[in-house]
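Have a look at this one.
Here the complex is missing a single protein chain, while all its other protein chains stay put.
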Amino acid sequence: MTPELIAAHGLTAEEYRILREILGREPTLTELGIFSVMWSEHCSYKSSRIYLKELPTQGSNILQGPGENAGVVDIGEGLVAVFKIESHNHPSFIEPYQGAATGVGGILRDIFTMGARPLALMDSLRFGPLEEPRNRYLLSGVVAGIGGYGNCIGVPTVGGETYFADCYSHNPLVNVFNLGIARRDRIFTARAAGVGNPVIYVGSKTGRDGIHGATMASESFHEGSEERRPTVQVGDPFTEKLLLEACLEIMKTDALVGIQDMGAAGLTCSTVEMAARGEVGIEIDVARVPQREEGMSSYEIMLSESQERMLLVAKEGREEEVLSLFSRWDLDAVVIGRVTEEPKLTVRDRGRVVAQIPVAALTEDAPLYRRPVSRPGWLDELGHLDLQEIPDLRDGNESLLRIVASPNIASKAWIYEQYDYLVRLNSLVLPGADAAVIRVPGTSKALAMSLDGNGRFCYLNPRQGAMLAVAEGARNVVCAGAKPLAISNCLNFGNPENPEIMWQFAEAVRGMGDACRLLGTPVTGGNVSFYNETEGNGIYPTVVIAMVGLLDDQTRVLTPWFQNDGDEIFLLGPFREELGGSEYLNLFHHLVAGQVPSIDLEMEKKVQGVCLQTHQAGWLLSAHDCAEGGLAVALAECCIGGPGEPRGARIHLEGGQRLDGVLYGETPSRLVLTTPPQRSPEIEALARHQGVPCLRLGTVGGTSLQIRVQGRKGAINLPVAEIRRAWQNGIHQYFEEQSIRDGLRGRIHG
Amino acid sequence: MKFGIVVFPGSNCDHDAYRAIREGLGEEARFLWHKDQSLGDVDCLILPGGFSYGDYLRAGAIARFSPIMGAVTEFARRGGLVLGICNGFQILLEAGLLPGAMLRNRALKFVCRFVSLRVENRNTPFTHLCRPGQILKLPVKHGEGNYFADPDTLRLLQERDLVVLRYCTPSGEITVDANPNGALKNIAGVCNEAGNVFGLMPHPENASAEILGSVDGLFIFRSIVSSLKKRSDGYQVA
Partner (left out) sequence: MRARVFVTLKRSVLDPQGKAIQGALETLGYPEVEEVRVGKVIEITLKDGERSAARARLEEMCRRLLANPVIEDYRVEFEAEPSGARETEPTSAKDPA
């Protein structure tokens, strides 16, 4: 083994020394490949594990926390929700359509491998500014890829979030979430057991695609990365649909012992992890693996990341039953090995042993790092923001039209209309609301779900940014009338070998854990994506929280939109003017600076409690979270965001320090609620009793949105139709008849 | 009444059609596997939406050769009611059971959206319960719904009144802006000359319960049930 070869496998000299010590000899090439992927950051979590184990993962309704393919939460009536979010950032940068499509394919397999039928997809996306053709090409390709896969397989994409900032130009983020429902007594795990039981390969044939995907996801990008196209896999949603139906069918029998999808590091990772969980060994012969190309080596077969493949361990003697079921679905299914007693992974090629490694060496004994951390000095400078130097707003109307057209705030219809968000007849709240809501088939319940993350906040203060993301996620599902249950998360960061990045990570995980503990929403799993850097330029540390909540009565779903003229509008929660890290400062003053809005998690919990209680009592007609763009944008969204005709409102606000702070400050823990007038006193009394500020803002009615601020000039008075036009055009304007041209240009200039 | 829903590999609205028939309409439904040779005792056939065979060559091109399609054609020839939704419509076009062909959407993108549809022909077993000029609110969700017919076929469609649904504005005007995919003359659904085979791009099954935001799809399913009942009473509708 030459140092070059070892380095090409992403292993350090020290890691190679340990590897040799474990084996007591030089590894074979196949073994080197296996170690390289299993010890990669992507598979081993070697930099993040020590922090992640501090997260709260227990709860009375949590049936499965981190460690399996997805988290499992009890939702009553003998059913469970199975969900997970995962990143597919690097592949999507190299080939946006296939990268995003295979991301969707992978997360779907994570869910149905647990015995759940996938019922809802969501995506959290980050790109560079749309003025750049290349970013438009990436967005178009990613959206088409998500739709291409999800629409074809028939799982609705019900929601998500998309943001734009310079730092994502060379590192777009594609985080995909999936939720499925299973019977509580029919959950499957990825565990091998029973010495002698057959190990069965099912699904697509293995090709040379995706080799080294896992190590690629663990490296920063440099010039020439785009030439790596061959390592990106191509998705086949049609085959996955067959695989999904066949797997759910075999799971109705008792022929299976365990099942695992082949994702990153393909056959290697699935055999090793199944063996590790069951504390047994697995022996396979790669010559039996169905192959798409001729002359593949054991190295290639073990490392291939060809899509739409699963690994099954069945009960001895049930092989024929399993194989014939898959053949009915026109899928390859082959016994490629057996479970063994000695906890080793043994790989043969036509009988000849080409790799034999103790399973523990690849899992629990994989390297574990407590990497150096260091608080970046530049944070102090960024945190300092002197508002005296920034002129206050003069023209409320102009500013509102401008901020609602910012792609970060504008309607995302251009994106979600490319997704089938209706298939399976469960979608109750469609994309565009705070949370998506689906009904749970066969019950009176519904599930609300939301993806949230604010990279700017995490950049300015990772700990608080992560807390804010958890709080917003919970608030969003509360806005749908649901009780927050649990989270999954996707942590997107730069290079962990940089102590400042590692500090951001450590802080963010701590903040996320604290918020989850206090809000009672445990972490059921997640995914860490490091090395989101190109040529030293990193992304904002981006914590994306997937929050899931439960509604007992599916007929009582809340939406954000104003319902009737005459309804009274309230602001529940603190009234402050915090402009630090806001969309307003970014858009109007090109500033990403200041102290992020402060969050009091006790207050957050109380605000959510009052909202749920008043909804329970039947007093609420709508509820909307104040997020990016602050109170003015939240009010505008309540007027224009709904499926029907827009509705106006007349609002009167107390004067503050600054007009921009009152209108566009992003103080958290705030909700815009509406109620019939006769219920106003009751809501006010309940809020007062709980110690939650509750301000009467005005009433719904008319065809314009009027916001007057006491003692301030430059109030807002605009026809809602005009606000809606600006909001609808924000993203759309970049794409009229443009998409294909950009695609070509992106390819040619990229 | 018993509805048979044909399941092709890659169908994904089969389950939705089943649910709409059972829960929304309160009638019987059963799945028919594409490898089946016979249809059993069904009263109406539904070819559901989805991506049969991944839509890999052209939407519907491969599914039309499924073993069951012989029986479907025979059922249609004998006057049985056949409803093709989205991918089902595409299969009926490829099979030659309906005139015309589907192109990729004009904007080259998949589109999922609730649209308004004007009922152009109420004199079919699928629409006879609609009011004159009724406007239905149903969702479309497809990448290839840009209906095309050559000039002769188009003339025939218009002369024989075979255009059943057109995309329109909420107030019923046929405009370019109301057309989600570039379909010729805003055509969203057509029937055959005998009137017993109907294909449409919008999804009536997605508008079959109040909780889903529209029940307009039930106008189509109820029309089918009512015509089948009249038939069994000895009265021929089409």
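We call the chains A and B, going by the order they appear; numbering starts again at 1 in every chain.
The working rule: a residue touches a chain if its C-beta (ideal position, glycine included) is under 8 Å from a C-beta of that chain, and two chains touch if they have at least 3 such contacts.
Note that the structure is a prediction, hence the values are computed from the model and not measured.
Although one chain is not drawn, the whole complex shows that of B:R58, B:R160 or B:K185 it is B:R58 that touches it. Touching the missing chain, out of A:L29, A:L248 or A:A413, is residue A:L29. Of A:I211, A:L468, A:V528 or A:V607, it is A:I211 that touches the chain left out of the display. Here one chain is not drawn; of A:Y16, A:F127, A:Y299 or A:F493, the residue touching it is A:Y299. Against the chain not displayed here, chain B makes contact via residues 57-58, 61-62, 65, 93-94, 100-101, 103-104, 106-108, 148-150, 182.
The rule we apply is simple: only the chains that are shown with their structure count from here on.
If you average the CA atoms of chain A and of chain B, the two centres end up 36 Å from each other. For chain B in complex with chain A, the touching residues are 9-10, 12-13, 15-16, 19-20, 49-51, 53-56, 108-114, 139, 141, 143, 203, 205-206, 208-209, 211-213.
Contact residues of chain A toward chain B in the complex are 144, 147-148, 151-154, 236-239, 241-242, 329-330, 416-425, 427-428, 430, 439, 554-555, 643, 739-740.
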